[in-house]
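A protein chain is absent from this complex, but the other protein chains hold their places.
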Amino acid sequence: MIEFSLNNAWLIPFLPAVAFALIVLVLRPLPRVSAFVSITCILISFIMAISIGIGVIQGGEKFVEEPFKKAVTWFSMSGLKIEMGFQIDPTSAMMLFVVTLVAALVQIYSIGYMHGDKGFSVFYAYLSLFAMSMLGLVIAPNLLQMFVFWELVGLCSYLLIGFWWYKYSAREAAKKAFITTRTGDFGLLMGILLLQIFFGTLDLQELAVRIPNFTEYGLTAGALTLIAAILFLGPIGKSGQFPLHVWLPDAMEGPTPVSALIHAATMVVAGVYLVGRTLFLFKTVPGAMAFVAFMGAFTALFAASIAITQTEMKKILAYSTVSQLGYMMLALGAGSLTASMFHLMTHAFFKALMFLGAGSVLHAMHNEADIWKYGGLKKYMPITYWTFLIGCLAIAGIFPFAGFFSKDLILEVVWANSTLSGHAHGPFQGLYTLLFIMASMTAMMTAFYMFRMFFICFHGELRDKHAHPHESPFSMAMPLVVLGILSVVGGWVGWPGLTEGKAFGYFVRMGEFEIVHANWTLIISSTVLALIGIGGAIAIYWKNAISHEELAKKFAPLYKLSFNKFYVDELYLWIIHNIIDGIGRALWWVDMHIVDGVVDGVAKTTKVLGSVFRRVQTGKMQHYALVLFAGVVVLVIIMSFADTSVASLSLLGGGR
Amino acid sequence: MDFPVLTVILLAPVVGALISVFIPKEESRIIKAVAGISTFISLALTIVIYFVYYTQHLDTGGMAFTEDIPWVSDLGVVYSLGVDGFSLPMLLLTNVIGFTAVFSRSWSVEKRAKEFYILLMILIVGVMGTFVARDLFIFFLFYEVVVIPIYIMVIIWGSGSKTKDVTKEYAGMKLTIYLLVGSAFLLAAMIWLYMEAAEMRGLPTFDIATLASLSSQFDQQFQIIVFGMMGFGFTVLLSMFPFHSWSPDGYAGAPTAVSMIHAGVLKKIGGYGLIRIGFFILPLGAKFWAPLIAILAVGNVVYAALICLAQKDMKYVVGYSSVSHMGFVLIGFASLNIIGLNGAVANMFAHGVMSALFFSMVGYIYGATKTRYIPDLGGLAHQMPVAAAGFVVAAMASAGLPGLVSFVPEFTTFVGAFKEASLRIPAIIALTGVVLGAVYVLRMVANVLFGPRKEEWDHVEDIRGSYWIPVVVLIAFIVTFGVFPSLLMDMVNSGMQPIAAKLVDAARVASQMGGNI
Amino acid sequence: MEINYSLLTIEIATALLALVVLVIGLVVPREQRYGLGYLVTIGLAGILLVSFGFYGINSSLFEGMYIVDDFSVFFKQLFLVAAILVSLAATLYVRKISANYGEFFIMLVFATLGMMILSSAGDFITLYLALETMTITFYILTGYQKTESKSVEAGVKYLLLGAMSSGILLYGLSLVYGMTGTIVIADVAVKISEMSAMPPALIVGIVFLVAGLGFKISAVPFQMWSPDVYEGAPTPVTAFLAVGSKAAAFAAIVRLFIVAFPAYGAQWKVLFAALAALTIIIGNLVAIPQTNIKRMLAYSSIAQAGYILTGVVAANAAGVKGVAFYAMLYVFATIGAFTVVMNFSANTGSDEIKDYAGLAQRSPLMAAVLTVCLLSMAGIPPLAGFAGKFYLFSSIVNQGYLWLVVIGLLMSMASVYYYLSVAKVMYMAEPTDNTPITVPVGAKATLLMTMIITVFLGIYPEPLSVLANIAAKALFF
Partner (left out) sequence: MIGLNHFLVFSGTLFCIGLFGALAKRSAIAILMGLEVMLTAVNINLVAISRYVTPEYLVGQVFAVFVIAVAAAEVAVGLALIVAIYRNRISVNVEDFDWLKW
């Protein structure tokens, strides 16, 4: 089984593809069958992913040193050969596990959530297509394959955000998501092209060998830094990093399972994953690392500061996702593949959990989005309540929940970079100290806003008197429970004490394996920060010791800034509508009146000339005769007086 | 010389047209069926020879299925046909689009259907002929066959626009005269080339391969002038900026089938000729003009894409987008290396299929709702889900989504362009077209298809009956060639080998001369 | 001296035919003369068949005064074809415009005879006589509708201007005769080659010849008469005038300049090149704003003359071949177009382009023929005009006249504009009057023949190009 799965890993993305094709072509009129086929396929993929995971753990060192790769030529010509295939190493095995797991759970959850929607089968088709794309991205052995599936997940994201396309907001959000990520992909594609041109290959393993010797390929460190930065534009777009984060909160217009699967757990981490896959490129040039780290930390803090004031459950979760993705980027920028992938995994568990929980709440509240309309939901929906609490604790980083381990690891590696023991020496050391402070602040804010939401929703009295909340059906509750469990135990794989040294970092790493010793100062201080955040939330939103309205008034400018997301959306809209569209309109004017004007002008001139010459034809016979004789005279004069030697005639083209 | 398959492919629509002449004009369904059958015969045969070539001739390359019949002896014209890895994809494209165009919906074709289908058949034959001709004279003969039917079709069955003060008469005339003026230069260049070659050999010939074998003997000055004139003719047809303005107006004015064929394949004759004749016979000329082409190509991509943003008429969006896409093709040409050429040629194919689907869907919607003005439309996915799906696929292909036909060609084009250090800046600017392309197609998709239901369109019908054919066939091609790009790329690569070799030779010659090219 | 009169069979037969028709016309009662048109057609067709036997003779009579070579035979066939087509097409029209049915056809045959002799003329006297035979019959034909004011006005204008141009031509001929002492064309070249310097009077003479013959082919600036005459003359006459008179003049120009003045080639070639360019440009430009179809065709035929002139500029076998080829296919295109015009006006009484609205629905055949013929004139493949232009332009491109080629091609594409404007009216506009237009049998035959041959020669020009090649070779042995 393990052997089979390893050798036929391509089946993992292929099965959902089959499901997609079947549903689209044949099964569309049969919603139940569609769901069944789709779930079956993803479950088989899940089982294969597990067996691959087991195989990788058994293989140990072997897979880290030399990934298991199989590929066939996709297309080729002299000087350009692109393959399609799969590459199994611990990182991709981990991702396969996470993606198939969350995808399977979300598909099961959707049976209940999407019940009765008229696009039920189509929804499953899209989910299958997404699973196919994401899994294809995960196993990609080269950058182009990655890009191909990267774009396909973008498409799925577009389709699923806009799943309720008849809603004005959904259609706009879908469009925005696609275009924003496209903007980033512009950079990614350019980066890929440059890598192909300079290094002659896009194969990850080949590149890993060639890039460290970049000087042999005619590149300077500066140029390589630039290439890395350009390439990083893709992850910025896909993983919602500042300044291309704007699409992600809007993407919550999609059905909630979609938000959980795509915009929290899997797709948005593709950017992180891509940077992780190409970390050898970034590591070669410290400047690029610092850039990634800074973008990550800034995004984390920035998004957290917005999340504090939002009033919609899914929006808050979305900003929290942006913030956590920034965390992962920060980890990569600090040079630790382990930390970022670890956080990626735990985040997938608890964020999917929270989104599904939010979905459960929305389902119960009939899609009422404003959290201030909720309250006291604890007594109506206990499963949702408890699992959601687990999620909140996990993201806040409280021991022993999953988030604690991963977040702590990130803080540690960032701290290590700022103390000269990390890889980034010289000019960037100070920067990492700053980043560490930003990360810590983010941690505190995260705890605060999460519990703010938690208390507003689940405690106190139900504020909307017309609502009749109820617990969700089994198909929706089951995934919550599974994810809840994972959110608790998921982090333990990174607990060196529990795993006999072969912790998460032993498998998922770049470079030599080092056992990270627990830095108790860090652990304690970060826990304290988290507790302060939670405490604040308790004080304000549960116990109402401090009035939140008062606070908002006191810090009105800051509050408004945060509530309006720093006006980034408005700025973009202004730029697009006034500048870009303005240029478009101006150019159209140019096209109509100048480019076309010249053409029409030539045509008109011809016509006018025609009418002018026409007037010579007066109808008077003697005018005609006069012209005739004038012609004769002119010709005679020309012929008699002009130098009729061959040389001068050649001016007119004669005499050759 | 066994079965003259290319002649049969060419003649099938001719026979269809002749049969249609004798069918009474009230029997429009029968006429349509005849047209469908005859184009299907061509399509089926083309697919067969495509795969025969793919499996048997790919390694050796060169012309296959050749036919040679002396035609005009004193001019040295030979009715010589043949296909290689370059012409086969184009022939396939023509037939796919020709076949689907017959079944696409054009508003008002119901009236005078007989004339419409006869002209359509002539049009298709003309386009096919250019791609299979190995003789320059025959090439040109077929090339201009297509101009006049298009004019007549535009003025009879075309339509004006709500957003621009343009009548169909104006659009048709502009398209026709513009292309003819371009072809005047082309013809002049061709005549000169022919006479020079005849003087050199002492024997007149129009055989493209023979002319190409003389290319090292044409002096540089001559090549530059002739290529310049020829290039003007071909790039006008390819709607190169700033000679593109016929194209959006023309497409907007034309009935659906004509828009499909024109944007889909006819335009590609420009690219085909530029490479097959310009690059192949006059490599030094190509070298001289390539930088200018590159710069104008950037103009195509960015300028047209930005204009697309300002459009409110569906056909204008697609029209300008096709101008924009031609920029990718041109920049691939300008790279003058095999990767860029492969990409550009494959891009022509990709854009052909994609824009045909696009125009087909736009035409369907226009036919059903009688408007193309985007603000009038909206939420059409309620009433016509199938058309909407086709529309979205076309839009995604237009945005260059991987897994659909246009991604690999675009990528390859850019690899080719980036390979030339001098083209990197233009290529990077052109790459922004990828983003802008997504913006305008998605805007259109959103505003036309999605959003709340509009009552006034409740009466329109979704795609049914034979209108399914374009959707199914074109999507099948878009996806197949998207998922298995080597079906296309291997073919194109084999076709481009000799041309690229010629350019490499020319580069060597030029560097030996130490000239300033 | 032995004179082989059998060489004159064609001319004698034609003259006899005219006389026979004349006599029959007198004998047969007025109401039954309608068969005369067909009789003429059959007679001319017979002569055309016979004429194929005259290829390859290449002989001359009366000490070089009269030349029977392949070149002349080719052009004689051209005139015969034109006359056949016109007489076939004109039957109904002539019946409508005049009671004197027989005379029209007699004049037609005499004009043909004049043209034939012109193409065979070996000396100045024959040339002049032939020219005048042709022209004077055309004066009569032009003013044929003597109650129709426009027709007579055209006749008067043509006569006065034509006589003036004859005077100029004659004066030129006399100067050449004076400078060389001979009137036999072939001897002129010999005499000139013996001269040491170029006498100024000879230059003046050559220019006068250019002007005199340029008038006949209506080259700018000697073209002023032609639009008025074309518009005013009865349509069959216009057709025959546009085709026959022009081709005959070209035959004379080719023989005169290429055979008599090769020594001054550099001079008159540039002269003709300039005239050709002017003719092409002015002809096409002024055609654009026209609203009367006959007038539009007149300007277009001016432009056509410009194209043919490029073949004269080449002054080699290829050029002459181009002239011959183009002149022949021009016959079909022009007569086809004018047949539509004449049939249309016979039915509706109008020559205005706007009245052609919806012709495609009223008579698809007429619309198709007119479109094909016009596009052939524009040189759009796969119609014959394209092949013709190809022959013409390929003959000069290598002699350094690329500029002329470009002008020619550009203007021919511009000409598509006004040709297509007619097509637009016919195809797009809805007819104001829905009654179908009937086409009589003879006209229908003409229409079908012209269309089929125009298309056929475009696709497969080989047969005509072989003949044209033979014709051209005759001048360059």
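When the chains are written out, they are named A, B and C in that same order, and each has its own residue count from 1.
The rule is simple: a residue touches a chain if its C-beta (ideal position, glycine included) is under 8 Å from a C-beta of that chain, and two chains touch if they have at least 3 such contacts.
None of these values were measured; they are calculated from a predicted model.
Shown chains touched by the hidden one, complex as a whole: A, C.
Although one chain is not drawn, the whole complex shows that of C:Gln32, C:Thr147 or C:Thr435 it is C:Thr147 that touches it. For subunit C, the list of residues touching the undisplayed chain reads 124-125, 128-129, 132, 136, 139-140, 143, 146-147, 149-150, 152-157, 159-160, 163-164, 166-167, 170-171, 174-175, 177-178, 181-183, 201, 227-229, 231-232, 295.
Taking the complete complex into account, residues 614-615, 617-622, 625-626, 629 of subunit A touch the chain not shown.
Heads up, the rule we're going with is that only the chains that are shown with their structure count from here on.
We define each chain's centre as the mean of its Cα atoms; on that basis subunit B and subunit C are separated by 42 Å. Once the centre of each chain is set as its mean CA position, subunit A and subunit C turn out to be 76 Å apart. Of all residues in subunit A, those that touch two or more other chains are 603. Along subunit B, residues 177 each make contact with two or more other chains. On subunit B, the positions that touch subunit A within their shared complex are 164, 174, 177-178, 242, 244-246, 303, 306-311, 337-339, 342, 379, 381-382, 396, 399, 401-403, 407-408, 411-412, 414-415, 418-419, 428, 431-432, 434-435, 438-439, 442-443, 445-446, 449-453, 485-486, 489-490, 493. Looking at the complex, you find that subunit B touches subunit C at residues 71-75, 115, 137, 140-145, 147-148, 151-152, 155-156, 169, 172-173, 176-177, 180-181, 183-185, 187-188, 191-192, 194-196, 199, 229. Residue ranges of subunit C in contact with subunit A, taken from their complex: 156-157, 160-161, 164-165, 168, 200, 203-204, 206-208, 210-211, 215, 221-222, 224-225, 227-228, 266-267, 269-271, 273-274, 282, 285-290, 398-404, 414, 417.
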